[in-house]
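Shown here: the complex without one of its protein chains, the others still in place.
After this line comes chain A, so read on.
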Amino acid sequence: MIGLGLCALLTATSGLPGAETTPAAERAVRRVRFAEAAVFDVVGGGSHARAWAAAVSGGYPWLGARGQVGVGPRALTVGADLEMARFRRFRPAAVLALRWVDRQRLRVTGELLLGWLIQTGELARRGPNAELRIRMAFPTGRVAPYVMLGTSHTLLTDRTTVITAAGTSRDLSFRHEWLPRATIGLAVAITREVGLELGVDLAWYDAPSQTPSIPGFHLGLAFGGGAR
């Protein structure tokens, strides 16, 4: 009985959730509550050590799946990323990310993706791919506007076989596909573990020789766990 009374007294006079607090204090609590939401890790890049996050997204023309886990300081993160465009362009990749700025209202993360491009159909392509990304997220309570800027490079190898009377010779030649891209979107944390994100995707296939591609969009479901 005495214990219960003491607990009630402490709760009423402390700044803990559940206590009678000022609106400013409540807002501060909400900010802290969702600061480590999984969906913010997905859009802002990186996860703190022993925390993991994953996401699936669908839209036009991009679809994707991603998983990441924090493994070290400064939200050093490794993961896997599968990107698809209209089920004709696939890019599985390994992800390495490091959070450069880690503040309550600003996250800036650099990402390196190393993978393989496989594009089928009339414009078939295949080859090793590397992409550098910068992710910026601005968490405020449950929501976080975000921006992703990326530059993707694929090495395309061609083979020419010349058949002469003296024999056959083969030569390899190389082309480069550049795909600069950007995504602007908004992430919403439903809980710390589950969230949604919506984004507009801007990509430019075969830049700069081709005209920029039409914008796309996607809706993603993110979830996560671990030490968050």
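As a convention for this text, contacts are C-beta pairs under 8 Å (C-beta built on N, C-alpha and C of every residue); 3 or more make two chains touch, one makes a residue touch a chain; residues count from 1.
By our rule, contacts and distances are computed from a predicted model.
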Margin query: Can you match the unshown chain of the complex to its UniProt protein name from these: "Lipoprotein", "(Fe-S)-binding protein", "Carbohydrate ABC transporter permease" or "Crp/Fnr family transcriptional regulator"?
Written below: "Lipoprotein"
Note to self: Can you tell me which of A:67, A:92 or A:127 touches the chain that was removed from the display?
What the structure shows: A:127
Note to self: With the missing chain put back, one of A:140, A:157 or A:191 would touch it. Which one?
What the structure shows: A:157
Notebook entry, point to check: What is the set of chain A residues that contact the non-displayed chain in the whole complex?
Noted result: 116, 124-128, 155-165, 175
